[in-house]
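Heads up, this is only part of the complex; the chains shown haven't been moved.
Chain lettering (A, B and C) follows the sequence in which the chains are written, and residue indices restart at 1 in each chain.
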């Protein structure tokens, strides 16, 4: 162990779903990691806020709909989920558009949480 | 000419570059992550609305649905893959990758 | 009308391969011909036969092979791009041939329209 306390890991989700696999395989990382008891946070920033958009139906493009799995994040121990308010606003999204209740915060708040991390993983 | 844009306007320059090159009455198809430009209420809404006045702007329905986008910018037309094929048959394609 | 298809990205990582597949199907359904499908850049990974995605997901390589068999499509992997990336005859699906960029040139000349998918 590199630390004599829990390791603080943040998942920084900046990519939209479907156009690339980053969001999907990033979610797989979050779920596996959660089996290890550490301190987790997730931040949805830039196009990553689209990951949490509700009412997606990917049947028409022949790809697996995976984003309902974001609903289990909290149960899996990813207790802190931050969503960037400016990214939401730029994209015309409100908390009602998202599939889970989230804490909408400003970039500075996310930056300050980021500054406390031991590891930041981008997806 | 059929311009195709598959990139999010929030992350990439593809749509801006396409709009700098499009000629009056050209067709522009937004698909894959490009459909985020067609979403109503974004900071690019007025840009896309203006583009839809000058060019024929389409968004691929299956890609909109996959991303949960229902309300789209006025003047943008939704098409399906058959419509995409018809556009590609009628026009030379310039892909803005 | 005859379409040539150029695929520049690999499977799963980007939507390009899915879009190309859906487009090709729709073109065939509309009665168009496909002159050839050329795989370049990371697109060469689309035909790797050892893919084993989860059971509830699409198998992109198998799907291309089945479409090729059903419609007698000409699927071509670029030899230079493939060699660089480890896509050689022993790891590719049936109904695909490995050939040079000259084949892409031929498709551009023979097809009425080129349609490109990538990142």
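Note that a residue touches a chain if its C-beta (ideal position, glycine included) is under 8 Å from a C-beta of that chain, and two chains touch if they have at least 3 such contacts.
Just so you know, these numbers come straight off a predicted model, no measurement behind them.
Asks: Using the labels on the shown chains, what is the complete copy formula?
Replies: A x2, B x2, C x2
As a working rule, only the chains that are shown with their structure count from here on.
Asks: Taking chains as nodes and touches as edges, what kind of graph is this: line, ring, star, complete or other?
Replies: Complete.
Asks: Which pair, A-C or B-C, has more C-beta contacts?
Replies: B-C
Asks: Go ahead and note the Å separation of the Cα centroids belonging to chain A and chain B.
Replies: 27
Asks: Using CA atom averages as chain centres, what separation in Å is found between chain A and chain C?
Replies: Inter-chain centre distance comes to 33 Å.
Asks: For chain B and chain C, what's the span in angstrom between their mean Cα positions?
Replies: Result: the chain centres lie 24 Å from each other.
Asks: Hey, what residues on chain B touch two or more of the other chains?
Replies: Counting only residues that touch two or more other chains, chain B contributes 6, 32-33, 62.
Asks: Can you pull out the residues of chain A that are in contact with at least two other chains?
Replies: 18-20, 61, 63
Asks: Using the touch definition from the top, list the residues of chain B that touch chain C in their complex.
Replies: Touch residues, chain B against chain C: 6, 31-33, 62, 80-82, 84-86, 88-89, 92-93, 95, 97.
Asks: If you look only at chain C, which of its residues touch chain B in the complex?
Replies: Chain C residues touching chain B: 1, 3, 8, 15-16, 19, 22-23, 25-27, 29-30, 32, 112-119.
Asks: Show me the residue ranges of chain C that touch chain A in the complex, using the header's touch definition.
Replies: So the residues of chain C touching chain A come out as 12-15, 18-19, 21-22, 56-58, 119.
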